[in-house]
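All protein chains but one are shown in place.
A and B are the chain letters, set down in written order, and residue numbers restart from 1 in every chain.
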Amino acid sequence: MKYVDEYRDRGVAAGLVKRIAASVTRPWVLMEVCGGQTHSIVRYGIDRMLPAGIELVHGPGCPVCVTSLETIDRAHAIAESKDVIFTSFGDMLRVPGSQHDLLTLRSRGADVRVVYAPLDAVRIAQDNPGKKVVFFGIGFETTAPANAMAVKTAKRLGVGNFSMLVSHVLVPPAMAAILEAPGNRVQGFLGPGHVCAVMGYRDYEALAERYHVPIVITGFEPVDLLDGIHLAVRQLEAGRADVENQYVRTVVRDGNQLARDLVSEVFEVVDRKWRGIGTIAQSGYRLRDEFREHDAESVFAVEAIETSESSQCISGLILRGVKKPGDCSAFGKQCTPRSPLGATMVSAEGACAAYYQYGRYLRADERPRENDVV
Amino acid sequence: MCLGIPGEIMAVREESGMTFGKVKFGGITREVCLSCIPDAAVGEFVLVHVGFAIAKVDRVEAARAYETLEELGLLAELSDDVPERAVHRPAPEASGPTENGPREVP
Partner (left out) sequence: MSSETPFGACPVPFVDTDEILLGHGSGGKLTARLIEGLILPALRNPALDALDDQAIVSLDGEGGRLAFTTDSYVVTPIFFPGGDIGELAVNGTINDLAMGGARPRFLSLAFILEEGLPLADLTRIIESVRRAALRAEVAVVTGDTKVVGRGSGDKIFINTSGIGVVPPGIELSSRRVAPGDAVLLSGTVGDHGIAIMSRREGLELDGPIESDTAPLHELVASALRAYPDIHAMRDPTRGGVAATLVEIATRRRLGIEIDETAIPVKDTVRGACEILGLDPLLVANEGKLVAFVPEQGSEPVLGALRSHPLGQGACRIGTVTARHPGFVTVRTSIGGERILDLPYGESLPRIC
């Protein structure tokens, strides 16, 4: 597959690893923002290929993980309502709310359906005029254009029974929150490649300058990640703090203007609560007034939600890069993908899920080492 | 969620005021909304996320950047002494063309 295979090339990867090792003189802590990047790192074993001084901590770039508990509970309440077809991406089905998850609701009779594209949900609405069709519109800026197009299309075609439960979150405010938090150890970032493909990276320039951290906009394939790490380390060693674009084949500084126009036509920026982190100012989207009839929060009056989060779950600390999955007392024991306590274990891109899937739940002394012999 | 994959546009059509395309990902073809890709044309590569094309793949930049990476790989095989690499793109600048010439925003 073009533009995929060559970024998984062993020789190129080896070259980058050598280059990184040759340029490191001090330990550094880097954060990769996107869940997809975390997943790739663990899946290809990248963090274990790096020299000992480079530590990768995982960021909050998993939209499933950071969707607030109130929103999840609201989604569940809507899904249980009469004559509702609740549609969502597959990841959301098993995210635990205060009481249950969408999959459980489905097994109890709620009409919950997985879609791959938001426009598919609009089609379902057209095909089911007697039902209220709701789409769970979560995601970072990457998904906003597709969601915006779905709402705009529904309005244009007069699909009155379609509405979206919006829970978009924005990356730059989250990065600022991480950098502001006391005890922050992150010294450099691998920036979100696909978010920037849409939005461009101007917003990150202010961050780099204000907090004096290098931000390398990075892709998702292993060679991209190693290249991004290499560039970040090089900047750190040189004392620089610039925004640099590793993902040149897809990202330009101003992003995709058409996509950005579409997004700002449909959405406006608001404060947003992030699960595990708290409210971050101006860090989310909601639908603009002229689309209110397609806003599930307006269409469905849901009573005050009382949320309850597992006391053992430390998702919030993991999303901020303060702790790793292995630091959690429940990781791999009470909390597994089969019985998740929090969102970082449920979502395929959550750090806990990635670690678990690739065997990291084993204690260090249980993990296979080169010279183990029976 | 940020699952975005590059694919090749095989066909383009207009429907209900939107642009759709058939995009091929290594042997499998899917329907994709191309409304945010100006002048989407057959043969071009786009990055697709949840059935929506969010950016065009810049083949020239890709080739240029990859050439440097390949050299790195080859040189690593030969020796441990790898020379400094050219910076991809400069840090933010006021406006106007980059040192690589004027760019079209996709």
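One rule holds in what follows: a contact is a pair of C-beta atoms (placed from the backbone, for glycine too) under 8 Å apart; a residue touches a chain by one contact, two chains touch by 3 or more.
The structure presented is a predicted model; accordingly, all values stated were derived computationally and were not measured.
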Exercise. Touching the left-out chain: which of A:28, A:44 or A:247?
Worked result: A:44
For this session: May I ask you to list the residues on chain A that touch the chain which is not drawn?
Result: 1, 4, 8-10, 13-14, 42-46, 48-49, 94, 116, 222-223, 226, 336-338, 348, 357-360, 362, 367-374
Exercise. Which positions on chain B touch the chain that was left off?
Worked result: 3, 5, 22, 24-31
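Criterion: only the chains that are shown with their structure count from here on.
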For this session: Report the inter-chain centroid distance for chain A and chain B in whole angstrom, where each centroid is the mean of the CA atoms.
Result: 21
Exercise. How about chain A: which of its residues touch chain B in the complex?
Worked result: 1-4, 6, 9, 11-16, 18-19, 22, 34-37, 61-64, 89, 91, 116-120, 138-140, 142-143, 145-146, 149, 153, 156-157, 192-195, 197-198, 202, 205, 220, 223, 227, 231, 242-246, 248-259, 262, 347, 349
Problem set entry | Interfacial residue positions of chain B with respect to chain A in the complex | 1-6, 8, 16-18, 25-26, 33, 35-38, 45, 47, 49-52, 54-55, 57-59, 61-62, 64-66, 69-70, 72-77, 80, 82, 85, 87-89, 91-92, 103, 105-106
